[in-house]
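Here the complex is missing a single protein chain, while all its other protein chains stay put.
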Amino acid sequence: MHIHAYEKLWLALSIVLILALIGTVTYGAVGPGVAMVADSQSTVDAAALDEDERFSEPRVEQVGENEYEAYIVAYQFGFEPSPIVVPANSTVTLHVTSRDVIHGFEVVGTSANTMAVPGEVSEITVETEEPTEYGLVCNEYCGAGHHVMEGKINVVSQSEFESRGGDSE
Amino acid sequence: MSTAIESEQTFVDKFPDEARVVRAAFLSSFFALLLGAIFGIIQTLHRTDVARIIPSTDYYTVLTAHGVFMVISFTIFFLVGLFTWALTRSLDRPLLNIKITWTWYGLMATGMTLTGISILAGFVDSIDMSADVLYTFYAPLQAHPLFYAGLTVFIVGTWIAGADWFRTFLAWRREHPDERIPLQTFMVLTTMTMWYIASSAVAASVLLFLLPWSLGFIDQVNPTLTRTLFWFFGHPVVYFWLMPAYMLWYTVLPKIAGGRLFSDPLARVVFVLFVLLSTPVGIHHQYLDPGIAEGFKFISMTNTMFLLLPSLLTAFTVVASVEYGARQRGGTGLLGWLTNLPWRKPEFTGMMLAGLMFAAGGFSGMVNAGMNINYLIHNTLWVPGHFHLTVGTAVALTMMAGTYWIWPQISNKPIYSSQIGLFQVVLWFIGMALMSNAMHAQGLLGVPRRTAEPEYSGFDYPTMFGGFEELNIQIAIGGTLLFVSTILFLGNLVLTMGNPKVSGLAEPLPSPVSGAEDAPQVLDNLRLWVGIALTLVVLAYALPIAAIINRGGLLGPGVGTYPVWLAPLFDALADAAAPLFGAVADLSASVVEVVR
């Protein structure tokens, strides 16, 4: 099979490009340590979230020094808790599920983004820095009121977080 | 097909029955394009808050209609028309039984009509029917049963179309036992092979889960399972849209440019790579889904990245073929030959601009394919920005440009106005450049896709790339230009249909610079490629699907049912409507029976 020398060169460059793309993503995983939403959490009965110890009470709780866990329920058409209050300069693991249809969970302008699927639990860990406020939107169509489904993530100072009782309802 | 005969005879002269099918398929395609464009402009102006003529709750009916009419009806009706032309032309023999051909056309048209009715009924409050589930119909959002039933009938139609072409090919093979498969026929057969593999999953999802569920036979489904089966189909379907464009770029564009295809063997390699790699990649649409292990996502990414290869090879081969044409026309210099091309022909300029936009879409596609960078753009407006470059321009603009070339071949009527045609394709390019670029930029701001009102009360978007408002204006202007361009295309075609028939329009296609005799025989061994493709699919999907079923069960971990056809009433009326649900379900079941 006759292939022109230039086309062979382009074929080689293309393969280099493909390997470089896979390489970049791999670097992101092992260097900065970007991890994917995966199957780390067990399934949950979406119709009986109030019987699940993770989601019976949507909340943010402290689990270690500078380590927090958030349990968030997406529903038609909002998020609980609202707002989600987390402390600054800490590691926060978000657990997100849905009690009805498939929703999205996107912290606007950041790299935090995941699906909220009924029956499944998305687990993502992020590191907060200075106090700030982020918008939260559902980015998957979830019904006729989809466009009103929004929330807030408020990153507050450690002291303010504790003065609120270390918890958000 | 001898030169002497074809140079005198157009396709419609030689194959009048097949030409009638091709015209019917194209007209169905363009009718869908018209509907899709109307919903497109309503949606663009609504989203950008320039003009809101519908309530925001109806936006999702508009969005479902735009998506389904554009990417199911417009693209696939064009495909079956083009493939009927290409197979008949390149085998130089009629289809085996034109009644079978009309049967599959009828099934496709019936199926799409049923699905269309179920979608459009969403606008009429007095009819308890709706399918506002968007093109992806993710459970547990539930459409009216007619939506799923119509899609099923449509897909069965495409399966019979494929069988029609395969049977005709086998008849040709008996008559020509020692010849290479003609390139266009090779493209038809490989594309349909991919389609059979891909559509099997969505058929399984609809027939085993979604349709019985919408009819009330089963109470619930596993949302991750039906979503995974959708994307098993949902990624290869983008190549199903794209392959007609590739066929035109490989076999018609070089002719229009005044040259010949640079390499037949590489064209075959490219189509084989699509058969192998199009399907075991769908999980890259689910990078941010819970319940699927990271390893499966990584495998899907690797396959996806290698799927860039056939498109990168295509870029070279097609541009080289065009360069060859330019140099035949006296072009010189490193890039000076670009001026020796027929830029005044809409069929040429349209396809070239479509290819240029596909190159840009290649970049945003790489980003979409990158596993962890998906956090940045997943479900933002970046994604529709991307696929308006690919299916929305590489495919749609090539189909429109191709129509300017092919319509005279299948009707003996010259195009009404090449000037309008040229203006129209350039207008499409400008409109899409504005709209798509601004959509990508808004995506990076975090603006979500698929929403009626992307402005929120609790926060403002960052002010990069000109800011949210300015980008909205670009989207609205771009979308308006696209709408005008579509109307000009359709108007030009309608006026063309009013032209008298003339003779002497025949345009034979030249053979490649490097011909089929240069291609290894193994490339034509379809059984081998099907075997490898199925193996790759099993490797990519067996374990993830087993894990999903193992985690959530075949029918899902305690998930409810959310029929959108009751959406305006929300859950308050859900109980009261249950008997009605049953009655409508019975009615639909009988409709399904009748259709079958």
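For reference, chains read A and B in written order, and residue numbers begin at 1 within each chain.
Going forward, contacts are C-beta pairs under 8 Å (C-beta built on N, C-alpha and C of every residue); 3 or more make two chains touch, one makes a residue touch a chain.
Rule of thumb we're sticking to: contacts and distances are computed from a predicted model.
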Exercise. What protein name does the UniProt record of the undisplayed chain give, "Xanthine dehydrogenase family protein subunit M", "CARDB domain-containing protein", "Ba3-type terminal oxidase subunit CbaD" or "Gas vesicle protein GvpA"?
Worked result: "Ba3-type terminal oxidase subunit CbaD"
Problem set entry | From B:Arg260, B:His285, B:Lys345 or B:His388, residue that would touch the chain that is not displayed | B:Arg260
Exercise. In the full complex, which of B:Val269, B:Ile283, B:Ala516 or B:Ala540 touches the chain missing from this view?
Worked result: B:Ala516
Exercise. With respect to the chain omitted from the figure, which of B:Trp195, B:Trp241 or B:Tyr324 is a touching residue?
Worked result: B:Tyr324
Seminar exercise, completed: Against the hidden chain, subunit B presents residues 1-3, 6, 90-92, 176, 179-185, 251, 260-262, 264, 315-316, 319-320, 323-324, 326-328, 333-335, 337-338, 359, 362-363, 366-367, 370, 372-373, 375-376, 444, 508-517
Problem set entry | For subunit A, the residues touching the chain missing from this view | 4, 6, 9-10, 13, 17, 20-21, 24, 28, 32-37, 91, 93, 107, 109-112, 124-129, 132, 134
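Heads up, the rule we're going with is that only the chains that are shown with their structure count from here on.
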Problem set entry | Inter-centroid spacing, subunit B versus subunit A (mean Cα positions, whole Å) | 31
Exercise. Residues of subunit B touching subunit A in their complex?
Worked result: 56-57, 59-60, 63, 132, 134, 138, 140-141, 222-224, 227, 262-263, 265-266, 286-294, 297, 301-302, 305-306, 308-309, 312-313, 316-317, 320, 366, 369-376, 378-380, 445-446, 448-454, 456-462, 514, 518-520, 547, 551-552, 556-560, 562, 564, 567-568, 570
Exercise. Subunit B touches which residues of subunit A in the complex?
Worked result: 1-4, 6-7, 10-11, 14-15, 17-18, 21-22, 24-25, 28-29, 34-39, 41, 43-48, 76, 100-102, 104, 106, 108-115, 117-123, 133-135, 137-148, 150-152
